[in-house]
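Take a look at this one; I'll ask things after.
Missing here is one protein chain; the remaining ones are kept as they sit in the complex.
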Amino acid sequence: MAKMNMLHAINSALDITMAEHPQACIFGEDVGYFGGVFRATSGLQEKYGQHRVFNTPLTEQGIMGFANGLAAFGAPALAEIQFADYIFPAFDQIVNESAKFRYRSGNEFNVGNLTIRTPYGGGIAGGLYHSQSPEAYFAHTPGLKIVVPRNPYQAKGLLRAAIKDDNPVIFFEPKRLYRASTGEVPEEDYSIELGKAEVVTEGTDVTLLAWGAQMEIIEDAAKRASEQGISCEVIDLRSILPWDMETIAKSVTKTGRLIVSHEAPITNGFGAEIVATIQQECFLHLESPILRVCGLDTPYPLALEKEYVPDALKVLAAIKQSVEF
Amino acid sequence: MAKMNMLHAINSALDITMAEHPQACIFGEDVGYFGGVFRATSGLQEKYGQHRVFNTPLTEQGIMGFANGLAAFGAPALAEIQFADYIFPAFDQIVNESAKFRYRSGNEFNVGNLTIRTPYGGGIAGGLYHSQSPEAYFAHTPGLKIVVPRNPYQAKGLLRAAIKDDNPVIFFEPKRLYRASTGEVPEEDYSIELGKAEVVTEGTDVTLLAWGAQMEIIEDAAKRASEQGISCEVIDLRSILPWDMETIAKSVTKTGRLIVSHEAPITNGFGAEIVATIQQECFLHLESPILRVCGLDTPYPLALEKEYVPDALKVLAAIKQSVEF
Amino acid sequence: MSNPNNVSLNISHDLEFIDGHALNIPTLSILNEDGDIHHGATAPDIDESTALRLYETMRFIRALDERMQAAQRQGRVSFYMQCLGEEAAVTASAAALDQDDMIMAQYREQAALHYRGFTLDQFMNQMFSNERDLGKGRQMPIHYGSAALNYMTISSPLGTQIPQATGYAYGQKIKHIDPQTGELNSAIDNITICYFGEGAASEGDFHAGLNMAAVHKSPVIFFARNNGYAISTPADEQFKGDGIASRGVGYGIKTIRVDGADALAVYAATKKARDIATTTGEPVLIESIAYRLGAHSTSDDPSGYRSKDEEANYQACPIERFRKWLVKQNWLNEEEDVKAKETIREDILAALKRAEVIAKPPLEELVSDVYDTPIPSLQRQYEQLKNHIKQHPDAYPVTAGRIK
Partner (left out) sequence: MSNPNNVSLNISHDLEFIDGHALNIPTLSILNEDGDIHHGATAPDIDESTALRLYETMRFIRALDERMQAAQRQGRVSFYMQCLGEEAAVTASAAALDQDDMIMAQYREQAALHYRGFTLDQFMNQMFSNERDLGKGRQMPIHYGSAALNYMTISSPLGTQIPQATGYAYGQKIKHIDPQTGELNSAIDNITICYFGEGAASEGDFHAGLNMAAVHKSPVIFFARNNGYAISTPADEQFKGDGIASRGVGYGIKTIRVDGADALAVYAATKKARDIATTTGEPVLIESIAYRLGAHSTSDDPSGYRSKDEEANYQACPIERFRKWLVKQNWLNEEEDVKAKETIREDILAALKRAEVIAKPPLEELVSDVYDTPIPSLQRQYEQLKNHIKQHPDAYPVTAGRIK
């Protein structure tokens, strides 16, 4: 074990992959010599050469088109989109191509070797275009997998699993935690199964559900709630697609209450899907309406970011509303 | 009044707009001399000239970039995307640009003059890429409005309202109904207010909610249900963004039951948002879980389209499940 | 260009703009209309069996196109797209490749696929989306694909295959690179050809794909089929530059324009392009000029946007031109050729009749291949659907009888 921050943990997962597979390639804007604007690929070009770790021209649709082709060829394609806010020019290549590659060809071809890494989320004074959490845009797309880690240990294990998974996976990295979150991480290889949520704290009164950087917030809220005598079960969803309905339903069956929290705007965020499914699964167990504590339905702001985000106080307010219903 | 099919109704709305505003432009792939692959813009180039009704090069991102610029200049920009399946290359221009133009500039600039028309939906043996219903991809985007008409009368009135609305609007046209749906439509100008659902049939036992071409299906299901003594309240949502929560909540408060149906894959479709909101609004009135009857979580198929789609039989089954809960 | 800006710096003091058409682009032409080699031209090195296979492929595709166009009129298939007028461009370019080179096509390149060995039944099974379709009945007619034949399954969204070809070819190159120097340490054994129309070349993916291929040195032959139309949109409403070839210099890509109705010119250019790609790793751009003789597809009627006069003007047949040359080479027996044509027509009709009665894919193919293995939620949806169909077998006749 070693103490790593999230960037080190990600770098380590990439390093293992590059050593493992002679055709694995890492590419994206500035990922080469410079090691990426967040330095997640630092040192890898030096280690694996310019033809396996390289800067691309500045075109996200090109990066993803290239990645689809390389993955279809059979090489592990590890593409980086510099900010999740800039993934949209690649939307067609991801949603119409990556996601449908296997199905449309009757499994003659597939891009299972594709992994897309991209930093997402707010909290860095980034305003409209360096703060978005676009997971829900992809969650409506059968054929994709979507993963979001909450800390370095999770990041390395989930990223390795995403890379080894034989489907295209989007791996959203909470950039606010890149350096802020540190912890013990094994230097050797390990994987954490995709599609499984994790009960981080057990509790009895209300279930709190989130993923990625938002976990910190709901854990904080749970602590504050426990000071007021409310016992929260805290769950990290980890995989958005496929998502672990069983674990959530089991928890809600026990607690009778659910609060989902994400940074993205509330309307049609992934919280909506969770609520829609769980109200059906747990209808007779629900003691109060399921609540969502999310970003407002506005673009991501700058000066009023503090007001905008679903912070621990807002989650706490929802916990009380749910319990007192 | 005249008998029109949906294409005529749309053409009429466009014609009125072109006559009204000397700078209004219609553009898109093949919309010029040919009048569009579905002939929605038929005759308009002849009437308004090549510089106001024109073919663009084959680039959806270009069409939408151009449209954003023209709308920002102040001219009504009436862009056509040939199939909704091909709107994704323009996703960045719509989601990061159109939707955020006013907000990011503090209202120094806006693209309120923008209207995007695009045919959507299945039922024409179109397979993966001529059948998609991508409304939910846009519904997560504050700043956009989204409208879907169910028949020619609605199409003309809603399209005129969309064009006159001072916000970017995506107008999804149910292509299966282009010629199949006919009805009396005023030749003169009229508008139907955006953001308002319409109760198409009143009922008492269960609320059925859909939009666009799916209305036909739920109306059929409602008829079959009534034969079995179940009274359905049938509602056309009409606007996806903003959506008329009040009308739906009022109906569900009365019936205690809700079924939402759309063609798009179920996971994170717009049905999810409706369910999530309504379970909260109407928690104490709900007598059974809210159900969704939607496309499966697969790309849109071809040979097995009949099996895939949320048809009247499936809606009927859900009605019974809801009532018998 | 050893400056940070990566440009030539030829200082000038004249305020002169480079003309939008400053480039002089020749068009390679080898075979004339009568089937003779142009004076001054050199026929490419093509052997008799390759030439005959090329010819037979064109002849077959012409017959298939005619038959399927008619079948669509009869309501037997839902949709079809002909290759009329572009047979030489597609077939001769495919013939210049290695069987293991990857083909990433747009949709009008069925001739390349047949050249590779796709059987008549395979064509039919795809068009009838029956259970023997390699694509499992999921895409519209003509969206063929075959891993065994290195022919990437067609995808409707235009232009998407262009940067994909760049990525695919990059994979083909990797093992030939010296890890130390980053230079090729051997010729590349297989490369990728990427076909697209002059319309699709307006997509952003075109720009990304060509630029990345040049920068990353991906061995792709970009084969632009300029056939004058994108559905109803004529090429002069598609671009103002001198065709697609004029763009090569913008990417630093070697480029050639060829007469696309001239099988020998296309063959020669593609062979040489392949040589360049395999030995340097670099991409090459070929623009083929032909005329889309038919409608865009069976959903289209060109009389709505182009004149009969124009159509008449460009009626020249690339197959006929090549046939005349073969005859002059003494490689073709005309009598047998006429007979073969008849047989092909019969074979096609017979295959059509076979394919149209083969069952559609079973229900499980609705949910397979979304992922490598079905995810739990989809599995649940599938179970629910099965139950539903079992309760209403009459409503779902195609699948009901076969549900386990």
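As written, the chain order gives the labels A, B and C, with residue 1 at the start of each chain.
What we mean here is this: contacts are C-beta pairs under 8 Å (C-beta built on N, C-alpha and C of every residue); 3 or more make two chains touch, one makes a residue touch a chain.
Remember, it's a predicted structure, so these values are computed and weren't measured experimentally.
When you scan B:Gln93, B:Thr267, B:Thr298 or B:Ser322 for touch with the missing chain, the hit is B:Gln93. Taking the complete complex into account, C:Ala208 is the one of C:Leu134, C:Ala208, C:Leu332 or C:Ile375 that touches the chain left out.
When the whole complex is considered, the residue among C:Ala94, C:Ile256 or C:Leu332 that touches the unshown chain is C:Ile256. Of the residues in subunit A, those that touch the hidden partner chain are 29-30, 32-35, 37, 54-55, 57-62, 85-86, 88-89, 125-130, 266-267, 296-299, 301-304, 306-308, 311, 313-314, 317. On the side of subunit B, the interface with the absent chain consists of residues 22-23, 25, 49-52, 54, 56-57, 59, 61-62, 64-75, 77, 89, 92-93, 96-97, 100, 102-110, 112, 142-143, 145, 166-167, 195, 241-243, 245-246, using the contact rule stated above.
Mapped onto subunit C, the footprint of the missing chain covers residues 1, 3-30, 38-42, 198, 202-208, 211, 214-215, 226-229, 234-243, 245-257, 259, 268-269, 272-273, 276, 284, 287, 289, 291, 306, 310, 314.
We adopt the following convention: only the chains that are shown with their structure count from here on.
On a Cα centroid basis, the chain most remote from subunit A in this structure is C.
Once the centre of each chain is set as its mean CA position, subunit B and subunit C turn out to be 35 Å apart. In whole angstrom, the spacing between the mean C-alpha positions of subunit A and subunit B is 30.
Looking at subunit B, one finds that residues 61, 85, 88-89, 128-129, 267, 296-299 touch two or more other chains. Residues of subunit C in contact with at least two other chains: 136, 138-139, 143, 155, 157, 204-205, 365, 370, 375, 377-378.
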